[in-house]
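Only one protein chain is missing; all other protein chains are in place.
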Amino acid sequence: MNLNELTAHEILDLIKDGKTNPADVYLSVVNAVKEKDPHVKAYVRTCHDNPDLASAKTNAAFPIPTTNKDNICINGNETTCSSKILTGFKPPYDATVIKKLKSAGATFVGNANMDEFAFGSSTENSCFGPSRNPWNLNCVPGGSSGGSAAAVASHQTIWALGSDTGGSIRQPASFCGVVGVKPTYGRVSRYGLIAFASSLDQIGPITKDVTDAALLLNIISGYDEMDSTSINRPVPDYTKALTGDVKGLRIGIPKEFFIKGLDPEVKKSIEDAIEVLKGKGATFKEVSLPHSEYSVATYYILATAEASSNLARFDGVRFGLRKQPNTLRKSPIVDMFEETRDIGFGPETKRRIMLGTYSLSSGYYDAYYLRAQKVRTLIKSDFDKVFTECDAILGPTAPTTAFKIGEKSDDPLSMYLSDIYTIAVNLAGIPAMSLPCGFSKAGLPIGLQIICKNFGEETMLRIAHAYEQATDWHKRKASAV
Amino acid sequence: MNTSTEQKFETVIGLEVHLQFKTKTKIFCGCANAFGHKPNTQTCPVCLGLPGTLPVLNKTALDYAIKVALALNATVSSYIKFDRKNYYYPDLPKGYQISQFDKPIARDGFIMIPKDGKEKRIRIHRAHLEEDAGKIIHDSNVKASLVDYNRTGTPLMEIVTEPDLRSPQEAYDYLTTLKLILKYLDVSDCDMEKGSLRCDANVSVRPIGETTLRTKTELKNMNSFKAVKTALEYEEARHAQVYLSGGTIVQESRLWNEEKQMSIVMRTKEEAHDYRYFPEPDLVPFVVTQEEITAIAQTLPEFPDVKINRFKTQYGLNDYDANVLVQDKDVANFFEECAGGYKENKKICNWLTGAVAAEMNSRNSSLKELKVSPQHLTALIAKVEEGVVSNLVAKDILAMMIDSGQSADIIIKEKGLAQVSDDTALEKTLDEILKENPGVVAQIKEGKDSAMGFLVGQAMKKTQGKANPKKIGEMIKRRLLNA
Partner (left out) sequence: MITKKDVEYIAGLARIHLTEVEIEKLTTNLGGILGYVEQLKKLDVTNVEPTSHALPVQNVFRPDIVKPSLTQDEALRIAPQKHDGAFKVPQVIE
């Protein structure tokens, strides 16, 4: 048995029984990275050679090799958001989730590839080139946490961190056949997560099964005095929620999720999943999220507006890349700003900064930004209404399985629409997750999305776990590497 | 305002004051809010705007802002939110300033300024809380600019008036009055030289009688109240000149050049920024209840205008004296403590505004730093009144009290500074003087009273000023005239 192919809870059991040790586990992961990553390209940087990050402390509670997304700061460890503009940036501080993982005893494997600044759904928008789907190397792993999901799916790690602004954990989890959780907004501190859209971003686990997701969520959740938007509320032990019992839970199926554009194979898998849960005693009813058709438009206004401002600090002054201008155009300092940002940002990043700047600019604020904020209210209240009569919402994570590399890269709008089922969740702030629920005939994974109300993580994980117990999709090994 | 020709103009001025709070830490991070340190030693990932960092509001900064709002007689918003003001400048680490756009902490306030022996109301349009930027040092040696982020994140309150000021003098008086109120609140050093109080001015000029506002220019870079006044005088004259020569004023920002004593154009409005304000998603909104506002209102000090009136009625001081005392909150409080234990209010006032103020000046110290207690000062004044020491000697004693921290009593004893009132010692001295000056004695006996002063002077000389002149006079009269 290869240690790198185990889940964290299996490893912890083995360590407890004296059958393995953290160093051997880490080594098996390093060997897997050496063997597989030339094909998958999940990592932009490894930290095998940094003893501070690579070696476990004795008696650590969770000496689990962990993959970090390249937008979460580790003190002294180069962090680039897969962007040229952050070349050489070594943050002088730890993100709060990293602090928590370090004190739990986790070790770090490396930083995973992502769409530049998390702008994308395929990991193709990376200055390091695309990552590949471990089930089919010609396909994308999804995005933006594509590197994290691909690393977990190809067993180049035990578990990973991702970040989810509009589906960036769930959609790659779906495409790679792993478990991905977007927690309630404010459940996990954002301090140290390089912001894309501050009011939507959440860090969350990408794991091989639901139990690991609960374990990792236990470690990273909680109030943080460094993040005003984190919620001061006790963190339950999420593993205690995994009872297998879903009897009597009322689950809503939004009719808007089963419309044109939904791949029939995906649809069939979701319908099968519903039957499995029905068999375990959950009840189902059709519900409506009438404003969900507006969520992509709303999201692209709000997220890009926040992003245009969040990315203003990449100006070549204090850190990262600087382009020293050769000739004088406007003024020495403005030329430096403009040329640094020109060569530092990729095309999708520029596109989003431009869109966000436009919708905030003088004369357009009310028509775009303010209106989108109001529609956000409508989208939120759709969920509120459903949750008065349901404990959870169930549906597909993405309308299709993983698409081919290059297939959508020239059509930003069709790329944006691949997040159609995940985006509304971020607008509402509520928790959601994706877990494997089948495979297409082409052998690509399909993801089941479970959505709950604020702080409904326990119910959500319980449903996911009950489904997982009844199926074995999560035990399949990625076939391409 | 009068110009050389027949046409008469009126000046319209609005002021924007930026006030740095003297909280212990910065507004959104735990760095010390300290002035005068080596560059970039008071920074952290948050105030350097490093990727991934987040702001958390300093509670004291908000409390101070509410205090200022109340002192400005403004309406305190019950719902406060922050917004991002987006623009690029190397001293602005995040590429945006966290400020307040449409929900400022304070709206619709006013303060009263002195005007021709009466008062004039200057309306405050709004006041809001924001973060300060860093400092750019222009280094011609390296043909580059150098940035120091120590100041970044210092809590700032921006106080904006309505265009109610009608002359540079009124602007000056507004600033003086505002500064005094703010000093009383004890939320800021209000030191323009150190930049803890900064002022920009908007000026326009129109012919008297015209009711609409003409194009304004914005003046920046004045580093004293005097400079604000001079810059405004320059600018109003410039506007008038332009109008008189048939020209038009362009809306622009102008920098005041103190050396050249003129304003120089900075940037025109066409290039001005489109700030793209939007709600700061990294900070939550703040709800201030009426109870909290009331609680803060109860911590407010008595304000200068109220205190002046009270000093006049309670202590019988005249307008001038009351005004002078109240200019320094510590001096005013000190006066009240003195007046509590000693009833000569006018004398206390004279001492505080005279000798004590002189010591503060020459030592460049505040009253607190002088370490004289009200009890010590009133004891000294009492010694003068009792005739133990002369006024002149008492001033020296004050200096010694400040140097040593000792009471007047001890100093007088130790240095033997008491006026000699001891009868036997004086009688002996007098014997000598009468013997030495038979001619003068004869004159006095003949009724020439004025000659008496000579003998008193002699006695003072012999006792090195320690004799009590009144007492000597009485003794001479008794001896020579049996009076």
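Per-chain residue numbering starts at 1, and chain names A and B are given in the order in which the chains are listed.
Heads up, the rule we're going with is that a residue touches a chain if its C-beta (ideal position, glycine included) is under 8 Å from a C-beta of that chain, and two chains touch if they have at least 3 such contacts.
Model, not experiment: these values are computed from the prediction.
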{"item": "Sole contact to the chain not displayed, among A:353, A:392 or A:420", "value": "A:353"}
{"item": "Option touching the unshown chain, where B:38, B:118 or B:260 are the choices", "value": "B:38"}
{"item": "Selected from A:250, A:371, A:385 or A:476 as touching the chain missing from the view", "value": "A:371"}
{"item": "For subunit A, the residues touching the chain missing from this view", "value": "88-92, 184-186, 199-200, 225, 228-229, 231, 291, 293-294, 296-298, 300-301, 308, 312, 315-322, 324-325, 329, 331-339, 341-342, 345, 347, 350-351, 353-355, 357-358, 361, 367-368, 370-378, 380, 412-413, 416, 426-429, 454"}
{"item": "Those residues of subunit B which, in the complete complex, touch the missing chain", "value": "23-25, 28-32, 38-45, 48, 50, 56-62, 81, 88-90, 136-139, 142-149, 255, 266, 274, 276, 279, 281, 283-287"}
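What we mean here is this: only the chains that are shown with their structure count from here on.
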{"item": "Euclidean distance of C-alpha centroids - subunit A vs subunit B, Å", "value": "56"}
{"item": "Residue numbers on subunit B that touch subunit A, as the complex places them", "value": "45, 48-57, 84, 86, 88, 90, 93-96, 145, 147, 274, 276-278, 281-284"}
{"item": "List of subunit A residues in touch with subunit B within their complex", "value": "71-73, 79, 81, 86, 89, 91-93, 95, 190-195, 197-199, 225-229, 305-306, 308-309, 311-315, 317-319, 333-334, 337, 357, 360-362, 365, 369"}
